[in-house]
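Before anything else, here's the structure in question.
One protein chain is absent from this view; the other protein chains keep their places.
Order of writing sets the chain letters: A and B. Residues in each chain are counted from 1.
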Amino acid sequence: MNVQTGYLQNVDGSCLYSLNSTKVISSVTGPIEPKPRQELPTQLAIEINLRPATGVPTTREITLQDKIRTVITPILASYKFPRQLCQITLQLLQSGETESLFNQLELAACINSTVFALVDSGVPLKNLAIATTIVIDSNNNIIHENITDDILKNNKSVHVIVYQIENNKPSNLLLMDSHGDFDEQDVLKVLEASESNVRQLNKSFREYIQSKLSN
Amino acid sequence: MAKDIEISTSESKFILEALKQNYRLDNRTFDQFRDVKIQFGEELGDVLIEMGKTKVHCKISSSITEPYEDRPFEGLFFISTESSAMAGPQFENGNNTGEDEVLISRIIEKAVRRSGALDIEGLCIVAGRKCWAIRANVHFLDCDGGFVDASCIAVMCALLHYKKPDITVRGEKIIVHPVEEREPVPLGILHIPICVTFSFFNPMDMEENVKGESNSEIVIIDASLKEELLREGVLTVTLNKNREVVQVSKAGGLPMDALTLMECCHKAYSITETITNQILKEIKIDNEKRDKYSAILSSENARETS
């Protein structure tokens, strides 16, 4: 994982995130004045925009946006800023997977990048959320790191798992997005593998913040 | 259009006063173009341009499609320049109808596509049936002025860097060879247009149609965001290394005379020359990095190249 926060200058928070060949940049501005139609009377409204590396946004990007929203909404301390807006923009620089078939690597990268950009912007968060991708290949092996496009193409099932991080440990499951053939046993195995991944990512992020603060 | 950046009277007065005394906030001279930083991504045709704090990313994608009926011998080439709130909250998501946004995409379109920088006839595969469609996706990441100049460099770098998969035509059948199987082929670039933007200020608040002695307008190259917000006129000159003027774009603002225009073109030419050389040099370095065998297989003699 490679993280660089505060990468952009005109927005309040930003994060350039890359994992293997997936590379995404996210920006956060807020709390700012919303347009009247976006305003929520008691909470911070969120606007998420995701733009693909090539071409124009399609239904595929809208699906990703909605999934990111379901993860971000529960972790924001949104009652702290009623009638305000938090604007999140994501730009994929390199998808690292065949875009017509998969979106799992991008989804995990987008979620992590968004959370780190939110931390950078100072928008209040109750918890962190960290995402990871797990593949079960045709030989029933669980692959949890260095996932490439070829591994994805050889999948029996592919899963994106997002955990909430509470007190430096993964606690609640925020999202599990699975495609392919799998049974109950597989799900349990996937959850176990993802937890250790998430722990690892959380540890690296904490070290990154620590080193940034001590400068 | 989303809300604008607010700039106070004191600030605008100060910036103008400083310009009058020959100072710019970022310690550049009036004719100084910011240093251009070119970074290539992992994939071909993936370029990030940094000019000061301005950041523009460009990525080329290609596909095979049918040509337009009235142009059977030509391929397709699009440039998409959509701004998003990432470059700053002044840009609205999904709304590119603002005057600035439209101007930026029109100028780039004219500079690169309409000037014939890309050989679109070379994209034809089977006349009237199949051709390549090349798409340049420009992403504005961070805005500190000079979007036109930076995106033009980004698009040209990405086009020069990109290589499309090799193909074989057998009658009606087209075989696309994967990159691992056959070396991909670069695009045909006919010339490299470079945009240079001049901003005009009128600190004395006097306007003259015929420039006389009291003409005190200030001309600066490659304005930063604050300078862009305050300028009263703008001129974009697009040139290439062959001393050809590709485009002169001036949409309103302060009037200017022929002499100033000539002077601007001359200044722009020397900038164009340096940037073109820089682009070609960095593309060459990157190509060599990617191709380990080129040095061994090259038949080029060791000789002085100017």
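Basically, contacts are C-beta pairs under 8 Å (C-beta built on N, C-alpha and C of every residue); 3 or more make two chains touch, one makes a residue touch a chain.
Operating definition for what follows: contacts and distances are computed from a predicted model.
UniProt lists the omitted chain of the complex under the protein name "Exosome non-catalytic core subunit rrp40" (options: "Trafficking protein particle complex subunit BET3", "Exosome non-catalytic core subunit rrp40", "Ribosomal RNA-processing protein 43" or "CBN-OCRL-1 protein").
The chain not displayed here makes contact, within the full complex, with A, B.
In the full complex, chain B touches the omitted chain through residues 2-3, 5-14, 17-18, 21-23, 25, 27, 89-90. Residue positions on chain A in contact with the hidden chain: 12-13, 29-33, 75, 77, 79-84, 119, 121-128, 164-168, 206, 209-210, 213, 215, in rising order.
Quick note on the criterion: only the chains that are shown with their structure count from here on.
Those residues of chain A that touch chain B in the shared complex are 8-11, 14, 21, 23, 25, 27, 29, 32-33, 47, 49, 51, 53-56, 87, 89, 91, 93-94. Remark: chain B residues 3, 41-43, 46, 48, 53, 55, 57, 59, 61, 80, 82, 84-89, 93-94, 135, 137, 139, 141-144, 225 touch chain A in the complex.
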